[in-house]
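All protein chains but one are shown in place.
By letter and in written order, the chains are A and B; residue numbering begins at 1 in each of them.
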Amino acid sequence: ACGSEGSASGEDTYTLQVPHVTSEEDPTHKAWVNFKEEVEEKSEGRMKVDIFSNGQLYSSERAMVEAVQMGDIPIASVATPAMAGFAESFMILDLPFLFNSREEAHAALDGELKDRLMDELTEIDMVGFGIGELGFRHILNNRQPITKPEDLEGIKIRVLENQLFQDMFNELGANASPLGFGEVYSALQQGTFDALESTIGLTLSTQFYEVQDYLSLTSHIYSGDVIFANKEYMDSLPDDLKTIVTEAAHNYVEFTRSLVHEEELESLEKLKELGMQVNEVTEEEKSVFRERLQPIYDKYEDVIGKDLIDLAQGSK
Amino acid sequence: MTTIVLFGSLFIFLLMSVPIGIAIGLSTVLTMMTVSDVNFSTFILQSFSGLDSYPLMAIPFFMLAGILMGKGGVSKKLLHLAGQLVGWLSGALAYITVVACMFFSAISGSGNATVAAIGSAIIPEMRAKKYGEGFAAAITASAGAIGIVIPPSIPFVLFGVMGGVSIGSLFLAGIIPGILIGIALMIASYFVLKKNKDIVEESDYEAVSWKSFLKAVLDAKWALFAPILILGGIYGGFFTATEAAAVAVVYAFLVGVFAHKELKWQGIKESLLETISITGVTMYMIGVSIAFAYLLTIERVPHTIAETILLISDNPIIILLLINIFLLFVGAVVDTIAALVVLTPILLPIAVQFGIDPVHFGVILVVNLAIGFVTPPIGANLFIAAAVGKVSIEKVSIAAVPLIITLIICLFIISYVPSLSLLLPNLAK
């Protein structure tokens, strides 16, 4: 998939296959379309970008990372939790209430923390360009607005397949377990699960609002969208194309940040119109959650590294 | 070019009698070796991640549950109950077969298990009563096809996993089409049997009273409770469709061992081994087919096919007709699971593009493949019914013709009346 083909003019042409697992309505897709336009225009047709949406090529983000690493696919972006199995430092971003605002997150993810994370990708044959935005993750459920840890007591919540996420919600007294994305909607509909945690954008595009009554803006995780490529592939590109791809990838990061922010405001209004009860969670309320979750920080401090945690929070 | 090498070599390998899954794998590797830029590692990664899906667990589980139920004395009780319901009709054994298959379908996720469980009990009896050995096997094979339409259903699980469609909704969508097929098969049997004087003039069954009916219901209570447990459990929020399959296994085990006391260690072991050998010939195929589908997707083959179809017509009615004819042909020669894993990634995007609801399309696809169970040359239900009934495949195939026509009529009704499939899933929303 990573080869180059000769063209009539004698110059090599390159095709970048880009897989992603979201729908074509989601910001990720729009950001890739933007990337495609930029690369194809700047390369004057020497490089083609072919986007495969909806998990057509890879049904999971884990498989996507693996494919890039093996050089089966040149470039991709995934939600940061999917990267933790490959580069442990990425677990830092799974820590609850790590950032209090988008600005804090951007500052950290543009600074030394980013360099540390991207360096770890280099060690496993990949080039990391940066971390774009998917939005903060919030809690949706069928019982009540969530404002304090007690509200989660005994609630059956679907979480990402990620040890830290499970520990986090169990620590808060919930009954957390992973469930394949395909089964989530009907499990919530039938009441097999009471709750899930998701971004505002996904809540709307996956129609989870149809089967969940309450959306509590806990912002417990800042969900990043890491964009990365196969290192060998990047090295094989002529210098000018390499520069074009790298620039477009950096623009991808900026593009997702502005687009997600813009769309979230609209989506939130739409969700309210569609009958979801949305509640804010105040800073004081968040700090109660944060305190209850200290054991998670203690447990994972050794794995992630105290220096990294300090780096992330140093920007506060 | 990729498409030609991929399908061309697949076709040759299949004709050479290379096992279906191996042929899919070989043609994929051959294409990667010759005309495609896709790396070999993709084959391994896709073969792995194609199976790395929790809902797939339901496939061996529903198989095992069906086999355990069959060995645990459930078939006899269901047949007796069916006898109480439709036994007073002349030609009753045919109707009893269909009704019992419908009951058993609500327990078993596989058409083959349904044929084996019901057929081994009823075909010998039908033969003894002059139903014609071909007909006896053919009606069982056809009614067994309902096994994958009425939930639970392994093909629905597979379609749901591959197409990202809710398995719970697919299960609900199969109920009415499954019942429709059952009724249609009974009507067809009536016309086939009308000519047979031996059957029409002789009643097969003892007189039915409320008392004997209630006794039959009570007798079959554990079997009748199984679908309530499975579907009630899913829709009552106790467990997911995947988990329901494991619950069904445990339930079948408990009923067979403790309630009916017919399941011994030997039967359990045989059930496990049978499940494992079916798993051995089907599950890896799912992984390998994902690698196969990858090549098609990266070459945008479904997209190209859709565009070609659009040249012929953009009328959903015509498109459904074309898809159905194609699928009937595929179903005649290819095994269900193989057809499903290869075709879902190609056809589902096309169907969605033409405005067909994914759940409805799942039902259409599965009914087509259910018909494939009964159509020669490769029809698993035909083979099983022929083996159980000790009849030649040719005789069964000939007797199956009117029944296959009936199934095809049902298919078209189901295709063109979406509400038959979508009514229940929409009600559940």
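We adopt the following convention: a residue touches a chain if its C-beta (ideal position, glycine included) is under 8 Å from a C-beta of that chain, and two chains touch if they have at least 3 such contacts.
Convention: contacts and distances are computed from a predicted model.
You can't see one chain of this complex, but its UniProt record names it "TRAP transporter small permease", from the set "Protein-export membrane protein SecF", "Phenylalanine--tRNA ligase alpha subunit", "TRAP transporter small permease" or "ATP-binding protein". Across the entire complex, the residue among B:179, B:208, B:257 or B:283 in touch with the chain not shown is B:283.
If you put the hidden chain back, the residue from B:52, B:125, B:219 or B:262 that touches it is B:52. Of the options B:299, B:335 or B:357, the residue whose C-beta touches the omitted chain is B:335.
Of the candidate positions B:247, B:306, B:323 or B:404, contact with the unshown chain belongs to B:247. For chain A, the residues in touch with the chain missing from this view are 62, 66, 69-70, 81-82, 84-86, 124-125, 154, 156, 160-163, 166-167, 175-180. Although one chain is not displayed, its contacts with chain B can still be listed: residues 13-22, 25-26, 29, 40-41, 43-45, 47-48, 51-54, 56-57, 60-61, 64, 238-239, 242-243, 245-247, 249-250, 269, 272-273, 275-281, 283-284, 286-287, 333-335, 338, 377-378.
By our rule, only the chains that are shown with their structure count from here on.
On the side of chain B, the complex with chain A involves touching residues 37-39, 41-42, 45-46, 49, 52-55, 160-161, 164-169, 234-242, 294, 297-298, 345, 349, 428-429. The part of chain A that touches chain B in the complex is made up of residues 1-3, 17, 52, 54-60, 62-63, 66-67, 70-72, 179-183, 185-187, 189-192, 210.
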